[in-house]
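Note that one protein chain of the assembly has been removed; the remaining protein chains are unaltered in position.
Up next, subunit A:
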Amino acid sequence: MTIFRSVLKLAAVGTFATMQLAGMAQAEFAAVGNPKPAVILFGPSNDGGWSQAIDEARQKLEDELDMRIPQAEEIPESATAIRPAAELFIERGSNIIIGSAFGYSDTFKELAEQYPETVFINPAGTTNGPNLKSVYGRTYETQYLCGMVAGGLTKSNKIGFVAANPFGLVNWTVNAYLMGARQVNPDAELSVVFTGAWGDPVKERAATEALIEQGVDVVGQHVDTPTPQIVAAEHGIYGTGHHRDLSEFSAATQCSSVWTWDRFLKPEIEKIAAGAFEPAPYGAFLSIAEGGGDIACCGDAVSEELKAKVMAERDAIIAGKQIFAGPLSDRDGTLRVAEGEVLSDGDLWGMDWFVDGVTGQ
């Protein structure tokens, strides 16, 4: 078993992908002609974060593509719930099914094999195939930029971060956030609390208050609700948001790392309609430049000078600057990225280490 596992690990370095290489050899996907997308949302469409970002992209696409895009919300990550929702849409004539959760991955894989005429796109998914593509953003880029804002705003040099669950795609935002902060403020330290839930306002409030008691004066986040920002405003400190521009909920928010799904989905839907859908064995892993996200910056508290620095860095990232470039060591001193190299996508997804200056619970 262990051998089997390490083989798998090697085979799946990209790992954005329980990809089945055999499946990839299948014929190219044919054009769907008249595209009829439908969206299956994991959370409520007004969650203020992840699900709402996708819902807003859906509404923009309705306008831009001049079509109605139906959706079903609050579909849990369970095969018994996802499958009928998708099949109802397909029976109804939908030929592009857009998901929203990594827990949809296995079911989408099965559905994609069962319905070869339908294209499946799954933000945050892990499975891919000839008519199935998982998509995620390089959120470390945008969190790095918001980290710069946090680094510039902190007086105590203590920054807090409320995170959902400790694994690759969250850990990289934690690391990038502090790396951004240290770029403008080398003395910055980051205390991170993992709530163990994607959207739990009660735990997020407790975590934020605990961080504030420890003396942090800026709070970043990677959870699905705006709670940490609201708590930051109540305590008169600053914060930065994730998923959407959270300044709508809180005056504390000075920068937000936001999704721009419409920028990816519009050309993608047009490509599918034209028969030019490009399967990707490891899915699409989008940078700012590719529509993966952006920042909503900056709030009133950010000086013109700091804002200029952040925007210049944003331009540099769009032009190709790498965040996790070597030499880079973790907080225990282990070299993670050698001089002159860049962390691979596979290592990003498997990131289970933190840079120097990050303190856990």
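The rule is short, and it goes like this: contacts are C-beta pairs under 8 Å (C-beta built on N, C-alpha and C of every residue); 3 or more make two chains touch, one makes a residue touch a chain; residues count from 1.
Here is the rule we go by: contacts and distances are computed from a predicted model.
A.B. asks: Which protein name, taken from UniProt, belongs to the chain you can't see among "Acyl carrier protein", "Spore germination protein", "Putative Zn-dependent peptidase" or "ABC transporter permease"?
C.D. replies: The UniProt record for the chain left out of view names it "ABC transporter permease".
A.B. asks: Looking at the whole complex, which of A:E74, A:E117 or A:E278 touches the chain that is not displayed?
C.D. replies: A:E74
A.B. asks: From the listed residues A:Q52, A:T126 or A:T260, report the one that touches the chain absent from this view.
C.D. replies: Considering all chains, including the one not shown, the answer is A:T126.
A.B. asks: Please identify, in ascending order, the residues of subunit A that touch the omitted chain?
C.D. replies: For subunit A, the residues touching the absent chain are 1, 5, 8-9, 12, 15-18, 38, 44-45, 70-81, 83-85, 87-89, 91-92, 102-103, 105-106, 126, 165-168, 196, 349-350, 352.
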